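A single protein chain has been omitted; all remaining protein chains appear in their positions.
Up next is subunit A:
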């Protein structure tokens, strides 16, 4: 049976929220109510065999099961919402990103500010509910692999994890010509072209530098930061038209320590230093 997780400084969040981003009523609408609803629904429909699985495991297990889409949806909402709130700074004093993190982000996006604009603009221009993620992944580059950051958006209850790539939901389905395919009988090639990656030299294409590494459509990413663009996340304090203001406030309240921990720099550094020791010894 699943129950609501505890956030760090949970009582403070409930009483005061995050100054600027959430008041107590806004926090209730953004966290307490949706989480309790999702838990109630999930506990109601989970079969006995899965009672011990965590939300993330449920997401990956049911990503390819359209008959149990409800389980996927609620588990994914639980995981994504907790991920989002875990990345917020509830300590009261601002948390700045470390030099290392800023450098890594700048390497991937050109500059740190360009990343901010990229990330927030993607979130702002999404029509409909979803999440926008900053993910870290290995990318082939000149025959080697290096870790880069990318921005990824998922609609509704989509998830960024590779194991559940069937339900990544990276595009707004209103922009896809599904009805054409059915009614006007779009040729299967046309339909496929609209839904598959066209760039064969890109990461997942036929002629990519690492053809065997990626399963069909899945890209192994490590999400490190996310922002919720569901309306209930900003409705109470910013109103229906307040998404832009909400995103600005979100930017000022990110807990960069948590983000850096999720990146796993210490793991990479450990391995590369081990390797360097062995190479130079």
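In the analysis below, a residue touches a chain if its C-beta (ideal position, glycine included) is under 8 Å from a C-beta of that chain, and two chains touch if they have at least 3 such contacts; residues count from 1.
We take it that contacts and distances are computed from a predicted model.
K.L.:
UniProt name of the unshown chain, from "DNA replication complex GINS protein SLD5", "40S ribosomal protein S2", "Centromere protein X" or "TATA box-binding protein-associated factor RNA polymerase I subunit B"?
P.N.:
The chain we cannot see is, by its UniProt record, "40S ribosomal protein S2".
K.L.:
Just to verify: which one of A:22, A:83 or A:246 makes contact with the chain not shown?
P.N.:
A:83
K.L.:
Quick one: which of A:12, A:61 or A:150 touches the chain that's been left out?
P.N.:
Only one listed residue reaches the unshown chain, and that is A:150.
K.L.:
Could you tell which one of A:73, A:222 or A:255 touches the chain left off the display?
P.N.:
Only one listed residue reaches the unshown chain, and that is A:222.
K.L.:
Pick out the residues on subunit A that sit against the missing chain.
P.N.:
Residues 1-6, 39, 42, 51-57, 75, 78-79, 82-83, 86, 100, 103-104, 106-107, 109-111, 114, 117-118, 121-122, 124-125, 127, 141-147, 150-151, 153, 170-172, 175, 194, 220, 222-223, 261-262, 264-265, 267-273, 275-276, 279 of subunit A touch the chain absent from view.
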